[in-house]
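A single protein chain has been omitted; all remaining protein chains appear in their positions.
We just call them A and B in the order they show up, numbering each chain from 1.
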Amino acid sequence: MKSSLATWESLCAASGALRFIDVNLRSVGQVMFQDNPLSGVLFLAAIAWGSFAAGVPQVLFAGLIAVVAATLTAQWLRVDRASLHAGLYGFNGVLVGLALATFLAPGPLLWAYVVLGAAVSVVAMEATASVAKAWSMPALTFPFVLVTWLLLLATYGFAGLAGTALPAAGVVVPFTSMAATRLDAGAFVQATLLSISQVFLKGSVIAALFFLAGLAVNSLAAAIAAVAGAIVAVTTAHALGAESDLVTGGLLGFSPVLTAVALGTVFHRPGLRVAAYAALGTIFTVVAQAAFNVALTPIAIPALTGPFVLVTWMFLLPRLALDKATADPSGS
Amino acid sequence: MKSSLATWESLCAASGALRFIDVNLRSVGQVMFQDNPLSGVLFLAAIAWGSFAAGVPQVLFAGLIAVVAATLTAQWLRVDRASLHAGLYGFNGVLVGLALATFLAPGPLLWAYVVLGAAVSVVAMEATASVAKAWSMPALTFPFVLVTWLLLLATYGFAGLAGTALPAAGVVVPFTSMAATRLDAGAFVQATLLSISQVFLKGSVIAALFFLAGLAVNSLAAAIAAVAGAIVAVTTAHALGAESDLVTGGLLGFSPVLTAVALGTVFHRPGLRVAAYAALGTIFTVVAQAAFNVALTPIAIPALTGPFVLVTWMFLLPRLALDKATADPSGS
Partner (left out) sequence: MKSSLATWESLCAASGALRFIDVNLRSVGQVMFQDNPLSGVLFLAAIAWGSFAAGVPQVLFAGLIAVVAATLTAQWLRVDRASLHAGLYGFNGVLVGLALATFLAPGPLLWAYVVLGAAVSVVAMEATASVAKAWSMPALTFPFVLVTWLLLLATYGFAGLAGTALPAAGVVVPFTSMAATRLDAGAFVQATLLSISQVFLKGSVIAALFFLAGLAVNSLAAAIAAVAGAIVAVTTAHALGAESDLVTGGLLGFSPVLTAVALGTVFHRPGLRVAAYAALGTIFTVVAQAAFNVALTPIAIPALTGPFVLVTWMFLLPRLALDKATADPSGS
């Protein structure tokens, strides 16, 4: 595999068109921290499967349009070349496109909105990186969260954009389970896998396997951390008495999965102390996800990966001597 | 005009009383980034016209009391002399005074509230500048927004202050236009001009012309950017299907106007790439304004210029090679 990647890299160096494709594939891979075009291909396959299986092909197309729009905007703004080639200016755009097409009804204005959001996500990335750099922090998916929250909130004021799949606005009501629900083995496995696929807003077991493959081709540790993080998240959420549908749908697990991958493999060298620290962060991300869901109830928007960003920043900011840092934390 | 300003400046240098008036006039001018006492005079004329025409003279008086209270507080706190003389410690106070008297019922506690808010706006300015300086960012109107939000929110807990003109609290409901409303030429011109006058919380065409004059005497580019920004904002808001009354009242346009002036003329040298970048920021400020309106619905306070601050910071933080910076970004 390494030699095919080397061949691909030399082809990209020779061809502007292939380089452009390469940058966009790496951008898709960077949604889960993987700077590898093959990860991007497998992630795209998962998105395609998930979109077509759910009867929403426009989600795939929005993701593709958005990543291209983001890359073109980054080129126009003459951003740092190395970061651009590593896909760091595109992954927020991918997510903006997927989210907008997931929560909003199709229509001509949706596509204008996708392009606008993708373009602004590049500015937001540069702004976030500029602030975060002061503490050697990565931008994570904060630009995606910020830009998408604003775009989704605004749809309530625009007749031209209908938020057909947005959560309903309401007052905060405590959740009380009808009875002690059991989480049997099948439900547990589904909950674990969907926690992984929901990172890309997809609720599909097959998509989850593609996502895991995309992680594994670049980093086996990342794939293991994703599964472990999902298991920790599902167990925690169930133990605390979360709504069964949220747990089995992976909707309390996708932020914790990202936290587990980030804290456990990307920004620290894996090890026992790191694993314990990452587990604490992963458990607290479940709490943060539930908290964001509640806090956003009155304004009727989804939490997206906001809880992951908050908790991962909180756990990365202390310069603890857990290990020696392996990855460049100024990256994605 | 330049020679009269030079004469005025030499008079101010000789008289403490004239210097005090000069500082307060420049503070009014700095609401739209103009360090010029004549801009201040014309802006004040606009505020006076708008206040008396709408039957709310107390708004003018609150603005005057607030700017004086802010200047006195700044002198007591011994802030930087050059920034004080440039009006940078007073423009947030002006806006606090105008906003409080616009949204709250008159009464003895209102005036105490205006003085308190103006005094605290100086502390908030110094605090914001201290943080923003780390990225060479201007404070913009963040101190005004923060202090006024807190003061307005608190009135719901105080029987002594009645928020008679505050928005009603409610749950978020998607806006659906009854039918395709048309924006004819008259409505378009009104929407454009009121987008400018609403920067000072005024809905008056004549006030808007005074504001434009106040911009033009100091910077023709700023006046052009204000009009262009307003046109972009009105067009965007209408195209996305915003409520007609909000559009024609200028209520979705005042934040974008400020973004256009800031990004297009104050912090960048005007040019083609800068204009395109400022237009992107202006369009996104319309989205942010609608988003803030929605997000603040449950807590029943107005967005003020919060969307302008957020988007302008987001677009200024990337140190892009769009041009060479002309203005000192550590200013207003």
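Note that in this section contacts are C-beta pairs under 8 Å (C-beta built on N, C-alpha and C of every residue); 3 or more make two chains touch, one makes a residue touch a chain.
Here the structure is a predicted model, which is why all the values come from computation and not from measurement.
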With the full complex in mind, choose from B:Leu109, B:Leu183 or B:Ala216 the residue touching the hidden chain.
-> B:Leu109
Out of A:Ala53, A:Leu220 or A:Ala239, which is the one that touches the chain we can't see?
-> A:Ala239
Candidates A:Ala82, A:Val172, A:Ala185 or A:Leu272 - the one touching the absent chain | A:Val172
Have a look at B:Gly16, B:Gly157 or B:Gly186 and name the one touching the chain we're not showing.
-> B:Gly157
Contacting the left-out chain in the complete assembly, out of B:Ala45, B:Leu72 or B:Ala300 | B:Ala300
Chain A positions in touch with the non-displayed chain are 134-135, 171-177, 239-243, 246, 280-281, 283-284, 287-288, 290-295, 297-298, 313-315, 317-321
For chain B, the residues touching the chain missing from this view | 77-78, 109, 116, 119-120, 123-124, 126-127, 130-131, 134, 149-163, 169-171, 298-300
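The criterion applied here is as follows: only the chains that are shown with their structure count from here on.
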Separation of mean Cα positions, chain B and chain A [Å, integer] = 36
